[in-house]
Structures are given as structure tokens and as C-alpha cells.
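Just one protein chain is left out here, and the rest sit where they should.
Here the chain labels run A and B in written order, and each chain numbers its own residues starting at 1.
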Amino acid sequence: MKSAVSREASTPLDTTDSLTPTLRRKRKKGVAGYAFVSGYFVLLILFGVLPAAYAIVLAFTASGGHFTGLTNFIKTGEDFRFLPAFENVGKYLLIWLGSLVVIVLGLALMLHSIARRVSAAFRFIFYLPGALAGAASVLVWLFMLDPTVSPWRLFLGVFGFKNLGQTILPGHLPLIFAIIAFWAGAGGWIVVTYGALNNIPNELIEAAQLDGAGAIQTALRIKLPLIKKWIVFMLILAFAAGTQLFVEPQLVGEASLGLISPTWSPNELAYYFAFQDNNFNYAAAISVDLLVIGLLCAAVLVFRTKLFEVE
Amino acid sequence: MAPVSLEKLTKVYPNGFEAVHEFDLEVADGEFMILVGPSGCGKTTAMRMVAGLEEITSGTLRINGEIMNDVSPRDRDIAMVFQNYALYPHMTVGENIGFALKMKHTPKSEIEKKVRETTEILGLTEWIDLKPGQLSGGQRQRVAMGRAIVREPKVFLMDEPLSNLDAKLRVQMRAEVARIQRRLGVATIYVTHDQVEAMTMGDRVAVMRAGLVLQCDKPQTIYDHPLNLFVAGFMGSPSMNLFEARLGEGATTLFLGTQKVELPPTVLSAKPALGRFANAEVVVGIRPESLAVAGTATGERTEDLVFFEGDVDLVEALGSEILVHFSTDAHRVEAEGMYSDDAEGLDAGSITQRGEGVARVSPETQLVIGEHVRLQVNPKRLFFFDPVTGLALNG
Partner (left out) sequence: MRLFNRIWSRTFSYIILLAFTAFFVVPVIWLLFAPFKTDHNLVFENPFALGTLGNLFHAAHVMFTFEDYALLNWLKNSAIYSFGGIAIALICSIPAGYGLAHTQFIGRRTLLGVTLFVMIMPATALVLPLFLEANAVHAVGTPLAVILPFSFFPFGVYLAYIFYSSSVPKDLLAAARIDGCNEWDVFRRIALPLARPIIALVTFFAFVANWNNFFLPFVMLPNSSNYPLPIGLQDLLSATPAFNPGQGGQVPIYRPELAIATIVAMAPVMIVFLFAQRSLVSGLLAGATKE
């Protein structure tokens, strides 16, 4: 249309049918990709791969730097604080994961069967304490568990607790940490589970109803099997994170007047080795133990479920 | 000098799959060239090689005489309309259309002027400040066109640009795209799987299958003289009826299932190659519109009609015509990928065991389902193919 003439005029110049490169830029292959990931790659090496590698080196060497094989692992494993720490965390995980399956799923199913507007409000409220994760949540619960000031004081009184010391007895800690984890973390998982439930096509639910399934039958036989992989996902992530418990026992220990061991959880034990005993090799050995647990969880999630797209 | 020339253009993917095999093509100035074929036939890959979005494995691509194999897309002076339009969602209609000019550092006032001209041509002026998300499918399609034409490129590439529109809009845009192309006079390569678009829009059509160009010619020529079974079956809707058959002694009779059909001598004299197939299997092709029901007022009356019989399975009255689905005891032949979009076979034709056919007859024809009818066809309109190679027996 407009430039037909001008193009005609310019063609005689380019008509030389030659292989000589003109001003046109050659396309570059692959280079751009490296440029885009380079920043992240450096961070990954410096703060992901290197520390892990360094911890592994330390875990297999003595303070002098010579290779000691599994000695550090055996020594830390035989330490009198090692087993109790893992036992403590194990009990905590049992309660926390159990409550995730039963209560989170139950609440999500209930929310899914009521009006969307109302359920949105509930979901927001349940999710809200997530803002107080970490130290803040522990502090809030120290107030909640202190029978002298707690709004639940009547409830605590039923169990005969008169002061904070009685509530946070060492034997109660797994349950208490599970409650804190639930308070701060369950809302997020309820939102995720609800989202998964929402992805179930409505026709499927209606078909089940026409087939004669009641609300509970539909929930158990249709909805739950369809969100199974999300439940697995939730459990593995919660398990992996739960093994790393640190801030909760640390802060509650602070308020317990020395009743609670400073090596209550494995991470605390590793910390104790590093900072009280100045034994970085032992600390590294426990870190590697925990790292392996984390890696195993990741491996199960990546290879056993099809949750993560890698293409 | 042809704006676009492809010489033995070949694409082999890293996994060894050869998507395009030695594609030769010249698109003349102002020519509307259509690449048509079932999905997976390599037509889109061929186009993307021209665009520079797909690397060329071997062969030579020239645009205006210059070798372009290794030139980056932005320096090829081409414009492309994508199947999903690929409009920039964060830019307005005007910004979308003007983006290429902006990247060429065209002065702002000139961009504005050209964008305005383009939106006027396409009737988009009202929507110039809206974002793609606020437009209808048809409007988005126009924006995609606008983005291409504002560039005044040497070549237009269009990759199934109408396939996402609903049927009615597609018919309308079909004419509009063709009109705009004629008006701009820019060489265009247009990829489609829709044989109606191929028939109606292009100056020339290249029918592709499994990475090969089977036939490249004017649409009517392809329709009237398909070179092989696949092209015969692919072009035309409803498709050509293809039946397994056997030529008798001296190629004067045709056995269609259990039926014997007498062929007048004109058939053999027009297609002497049939002589080689005396007493041998052939595939016979009949376009649905060449068939009529004998004995009805609308049937063609010439001296040497040939007849065969069938049972009416289904009658589809379309108002202007009737599609009669009938069955005979002759086996039907299908070239893979001819009718459905999913097939990707490499063989010339495979035989399926269905004896169904379609006739397209005048609406006055009165038929009842289950009725036994005599069908007539002018023998000049019979096509014959070699059942082994799939090639048409014309010479």
C-alpha cells in the first residue's frame, strides 16, 4: 500500500544474492538463557549448595580437618540428648500431622458445603493468625497458656493448672507446640485444601448426589479421594518443616525457668553443640541428619507425586 | 525477484522427527499462498522457519533474494498473525499496533499517524485505548491483523488466524482478510487446516502431509485434478467418495463390490493409464456433487451415464441441497489424516472396511431412509487412483 514504491527503490541494493553477512544480526543461541538465570544461579551455589557441601565436609571431619568417617554421626547419635530430642519432635509431629488430617480436612469439607460468601469469611479468619507465625505466635500462646491472664483461664482451670509453670510442663510440650503450629499454620492449609476441593467439578458432586450419596458419603467417597495428593503434599511439607522445630522450644524454654531442656529439639541440640560446646563438627553432623530428612521428603514429593510440573 | 523463496527447506527436531522435508516454494510478489494439511503435517513448522522462530536444519530461505537462514526474526522484515493472536495483554490496542514501529525507533508522531490509519482500515478506531482483554474475539483478530499490516513488511505470515473465531465470524473474516491482502499487495503465506479457507482465499495452495508437499497449484486445479488419493480426499467438503474397485478386461468394466458397472470407451481414451490396470485393483473416486439419484427429475441426462446401487442410510436436508448417506458393498478407502485432524500416517492410503458414501443432490429429491436407490454419475467425473502408490491415474 503505502511503501510499495519505496520498497521497490530499495530492492536493487539488496538483490545481490550473496552469503556475505549484512548488517543483520545473527541470532544467538542459548546465551540469553544463561544470562537470565545467572543471578539466581550464583545465589543457589552460595547459599544452597555451598553451605550444604561445607556442612557435609565438616560432618565427616574432625576439628583438625582430617577425615573421620561416620565418627561424628555415631558420637552425636550416642549422645544422651540425641534420642530424646528426636523423640520429642516425633511426638509433636504425631499430634500436629494427625490434627492436620482430621481437623483441617474436616473444616475444609464443612467450609466447602456452606455458602461461598460465608466460607470466605471463615477462611480469612482461620488464615489470619498466620501473620503471627514464629516468635510472635509463641509469645501470644505463652499468654494464652498462663492461667493467671489467659482468656481461657476457666478452661485451663478444669485441668487444674494454676500457673504457667504447670501448663508448660515438659510432658505437655509436644501438644502445646502442635496447638501453636495449628493456630498459626492450619489456616493456610485449610485455604489450600478448600482450593483443591473447589477444583472438583460440580457435575461430579451432583452425579454422586443423584446416585444417592449423602453429604458425608460424598465427602468420604468422592471428595477425599480426589484431593488425596494434596493431603499427601500437606503432610510431607508439614513433616519436613516440623522436624526443624527451633523457635518454639527456644522461647518456651526461656519462660520455663530452666524446666525445659535447651536441647529439646534436634536443631536446638545442633545449636547447642555449635555454640555451647564449640563443636562445629558435631553440629554439622546433626545438620546433615536433618538435611537428609528434608531431602528425603523433597524426593518423595518430587518423584512420587505428580504435583510439580517440570515441563 | 520472489519475495520469499524456500529451497529444500528441512526441519529435523533433536528427537529425530522430520517435520518438514525438502520444502520448495516460491511466493511471488503480492501472491496469497496457502499451506494446508492436517495437523502435524509440517505446515506451521514451515511457516515458523520462514519467520525465524524455528531453526532451519538444512536448505535455504531467501527473502527478497537475501539468505535469511541465520538472521534473527526481528531483522527479516516479516509480520506474523498468530493463531491465538498473541496480543500484548498489558498494552492498549494502539500500543499493540504501534509496538513494532516503536522498536524501530520511529518518531512518535509518525507512529501515531500510522496506527490511526491502520485502525481506520480495520474499523478499530473506537477501541484504540482498550486492552485486548476487553475486546471480543473478532476485534482481537483485527488487532492482530493491524499489528501486522502497520509494519508494511515484505512478507505476511498468518498461522491459522481464523481458527479461533466462531463459524459465522470466520466466514466474514475470511473475505475481509483476503480483501486486505489484495489491497496491500504483500506476499502472504497463510497456514490453515481448513480446506474451505484454502479453496476460497488463496492464489495458490500447497497441500502438505507428513512434512511433504503433495501438490501445489491453483485451488481449482487441485480440486479438479488432485495428484493423489490424499489430496483428492482432503480438498472438498463433504469429501470425495473413494471406493475399492476392480477394472475388468480391457478396462471397460468396473467392479464395485459385487456390482458391475459398464464404462464407456471415452473413459479409457481420456485416461489411457487405466489400460495398465485392466484386471487389477484401483481406487475409484466420485465427488458427492457428481452423484445423482437415477430416475428423479433432477438427475443429469446425458448419453453415457454409469449407474450403481446403494441403500439410503441417512438423509440430511440442508435446505439448498440434500446430503444422502448411502452404503454399498464396495469397501471405502481413506487416506489417513484425510478426514480427521489427529492422524499422522506416512503411507499413501489405507483401506477401511466401510462401504459408506455421500451424494449431494438437489433438494427436490424425495428419499426415504432404507430405500434402495440407483445412483448415477457422468463417467467423465470419475477419478481413478493407483491403490498402492495412491497416485492419480490421469495420463
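Heads up, the rule we're going with is that contacts are C-beta pairs under 8 Å (C-beta built on N, C-alpha and C of every residue); 3 or more make two chains touch, one makes a residue touch a chain.
Predicted, not measured: the structure shown is a model, and the values here were computed from it.
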* Contacting the left-out chain in the complete assembly, out of B:P3, B:G37 or B:P132 -> B:P132
* Structure fact -> Omitted-chain footprint on subunit A covers residues 25, 28-30, 32-37, 39-44, 46-52, 54-55, 58, 103, 106-107, 110-111, 113-114, 122, 125-136, 139-144, 148-153, 164, 183, 187, 214-216, 236-237, 240-241, 243-244, 246-247, 250-251, 254-255, 257, 267, 270-271, 274-275, 280, 283-284, 286-287, 290-291, 293-295, 297-299, 301-302, 308-311
* Structure fact -> Omitted-chain footprint on subunit B covers residues 48, 51-53, 72-74, 76, 78-80, 82-90, 99-100, 103-104, 131-135, 137, 140, 147, 151, 164
